[in-house]
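Here the complex is missing a single protein chain, while all its other protein chains stay put.
And now, chain A:
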Amino acid sequence: MYATNYHRAGSVDEAAGLLAGNDEAKVLAGGQTLIPTMKQRLAAPTDVVDISRIEALRGIEKSGDAYVIKAGTRHADVAGDAGLKADIPGLAALAGKIGDPHVRHRGTIGGSIANNDPAADYPAGMLALGATIVTNKREIAADEFFAGLFETALEEDEIVTAVRVPVPAKSAYSKFPNPASRYAMAGVFVAKFADGSVRVAATGAGADGVFRIPEMESALASNWSPEAVAGIAVDASGLLGDIHGSAEYRANLVTVMAKRAVAAA
């Protein structure tokens, strides 16, 4: 790790102030991505602004027909939340499949989506659930938020404060983990809403990160069953291929995970 200056922010405003005008500064949340990257000397922020002690950034609340999950909420808290388990079981299950217990007790939802790793799990959940990302400056629809590999709509000094997730009628997440890293080789989140609409999002597989699968969405809207998606294959040319799996294999996994998610929902 290169030497860096550590700041502990007491509030979101204080954190924003520390970030403003310093494009070499970085927010530190759970540190499960940023710290390993710094230790390997792949990231070298001059300043880290630790937001993990900000109480206002933690907690899960139901408000109307949506849940507000504060950005600093840890994966383990999402996985164990009784309300989420009942109302959005796919999301609680997704959080429970991230990394290992250590990671789940440090890593945060805000950090995960701000990082937008193409193999991370949360982006699939946010996109399929049609979540809204709330920052200290504005609100951004998930469809606009995830902008490519490790790219988001966030500005340099913008801080995610919460996500607002509508409660679907049904939801499930099915993940095929990379055997080494245990991130997703392919993870598919399916959500069906009260109005009959369906959203399907896949992570781990896309060459540009998380993506929706419109063919599956319309097929499931008319026939909510695993068979409805069994014959739908995503185009391998837009998928990732690496030593763990070719694009063609990932395309297969997307279909299989979609089937399994629908069966589980």
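The criterion applied here is as follows: contacts are C-beta pairs under 8 Å (C-beta built on N, C-alpha and C of every residue); 3 or more make two chains touch, one makes a residue touch a chain; residues count from 1.
We adopt the following convention: contacts and distances are computed from a predicted model.
Missing chain, UniProt name from the options "Polar amino acid ABC transporter permease", "Xanthine dehydrogenase molybdenum binding subunit apoprotein", "Acetolactate synthase" or "Isoquinoline 1-oxidoreductase, alpha subunit": "Xanthine dehydrogenase molybdenum binding subunit apoprotein". Screening A:His7, A:Lys97 or A:His244 against the full complex identifies A:His244 as the residue touching the chain left out.
Screening A:Gln40, A:Ser63 or A:Ser222 for touch with the missing chain picks out A:Gln40. Looking at A:Gly21, A:Pro179 or A:Gly231, the residue that reaches the missing chain in the full complex is A:Pro179.
Counting the whole complex, the residues of chain A in touch with the unshown chain are 1-3, 40-41, 176, 179-181, 243-246, 249, 252-253, 256.
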